[in-house]
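Quick one: this structure, given as structure tokens, is what I'll be asking you about.
Only one protein chain is missing from this complex, and each of the others stays in its spot.
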Amino acid sequence: MIINHPILGPRDAQEFVYLGDANLINRPDGTTAGIEAFHDYLYNRDNPAGEHRELWYHEQGDRSWLVVTRNTVTHEITKVELARDVAKAQGRSK
Amino acid sequence: MANQWNALTALGHDTAEVVQIGPYRIAERFDVALASLAMRRGQDKAFAAAAKKAGVPLPGASTHEAGKVFGAFWATPEMWFVEADFATHEDIVAALKPAFGEAASITEQTDAWVRFDVSGEGLVAVFERLSNLDLATLPDGFASRTVMEHLGVYLIRHSATSVTLYGPRSSAQGLLHALEVTAKSVI
Partner (left out) sequence: MSQSNRISGGQIDRSKTFRFSFDGHVYTGHPGDTLASALLANGVRLMGRSFKYHRPRGPISAGSEEPNALVQLRSGARQEPNTRATVAELFDGLEATSQNAWPSLKLDAMAVNDRLNTFFTAGFYYKTFMWPAAFWEKVYEPIIRRAAGLGSLTKEEDPDEYDKGFAHCDLLVIGAGPAGLMAALTAGRAGARVILADEDFRMGGRLNAESFEVGGQAGADWAAAAVAELASLPNVRLMNRTTIVGAFDHGIYSAVERVSDHLAVPAAGKPRQTLWRIYSKRAILAGGATERPIAFENNDRPGVMLAGALRAYGNRWGVAAGDRVTVFTNNDDGLRTARDLQAKGVDVAAVIDSRTGGELLPGIRHLQGAQVVDSSGRLGLKSITVRTANGKTETIACTALGVSGGWNPNVNITSHHRSRPEWREDIAAFVPGAGGPANLVAAGAAGGNMSTHGALASGQAQALAALESLGISATAGDLPRAEDAPIAISPLWYVHEGKGRAWIDPQNDVTVKDVKLAHKENFTSVEHLKRYTTLGMATDQGKTGNVLGLAVMAELTGQSIPATGTTIYRPPYTPVAMGTLAGRSRGKEFKPFRLTPSHKWASEQGGIFVEVGNWLRLQWLPKPGETTWRESVDREVLATRKSVGICDVTTLGKIDIQGTDAGAFLDRVYSNTFSTLAVGKCRYGLMLREDGMVFDDGTTARMGEHEYVMTTTTANAVTVFRHLEYCRQCLWPDMDVQLISTTEAWAQFSVAGPNARKVLQKIVDQDISDAAFPYMGAGNITIQGQRGRLFRISFSGELAYEIAVPTRYGDALIRKLVAAGAEFDAVVYGTEALGVMRIEKGHVAGGELNGQSTALNMGLGKMVSKKKDSIGMVLSQREGMNRDDGYRLVGVKPVDPKASISAGSHFMEIGAPVELASDGGWLTSKVYSPHLRSDIALGYLKAGDQKIGRRMRAVNFLTKTDTEVEIVSPHFFDPEGERLRG
């Protein structure tokens, strides 16, 4: 597979480590959210046959975490973003 | 003698090793000091100004830039590796810190890496067996981390006949071995 890194351009997937659903970015605040909310966050994932947003880490590259939009059926990758940008756009800060 | 500190190269010798295989010269470099230089959040202006004043180039992504005293290559967003002459900049953090102050996080990296300068005609034949990077079409000054024989290695292309590698110091022998067997297989 080739992942089109938003900064570095196309890179071989062998340089990356896969984590999973990009929804992991949406971690609840541990000071206010309870066990139920964390349970949903950690364990309840969609498993679509089709478009999926997922986290990849460029471990043997620039160490950027990426949000890769990949079709799980065809493996077509339609979008690659820096996870930090996605997180900030989703309102995450400190 | 008691206060003498004998330094060992990454390959475990007193002096840097040079191997010649056909047209390929693989030279260990032991004379370069290295530090990571990361911009602190929100310090863009102060950081850029300090770099300019200190003469530290801040090349863009996938790029290496040589300078008068300091060279640098891009590592990750807002972080660079800075190179300097070891003889004069052994404590490279101490050399950089006054310029950057609290605008940067600076960490000594000199001995985290083994450096090999590989040169000779036909380097593509060697590196296409080691790395997925397309050395033949990369521009001069290209610098990127990639994976070579399981090792995370920074590859800098100076020219079609000259490449620098920074690999993990503890695996220096493994990286040299990979370079040697590969060079032998293509000559």
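Each chain carries a letter (A and B) given by its place in the written order, and its residues are counted from 1.
FYI, a residue touches a chain if its C-beta (ideal position, glycine included) is under 8 Å from a C-beta of that chain, and two chains touch if they have at least 3 such contacts.
Every value quoted in this text rests on a predicted model; they were computed, and no experiment measured them.
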Residue in contact with the excluded chain [from B:Q109, B:S144 or B:T164]: B:Q109
Absent chain, residues of chain B that touch it: 2-10, 12, 30, 36, 38, 40-42, 78-79, 91, 102, 105, 107-113, 128-129, 131-134, 136-137, 149-151, 168-175, 177-178, 181-182, 184-185, 187
Chain A, residues in touch with the chain not shown (by the definition above): 1-2, 12-13, 17, 19, 24-25, 27-31, 33-35, 38-39, 42, 55, 57, 59, 63-65, 74-77, 82-84, 87-88, 92-94
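FYI, only the chains that are shown with their structure count from here on.
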Chain A-chain B separation of Cα centroids, rounded to whole Å: 30
Interface residues, chain B side, partner chain A - complex: 61-62, 74-77, 132, 144-147, 152
Partner chain B, residues of chain A touching it in the complex: 7-9, 11-12, 14-15, 59-64, 82, 84
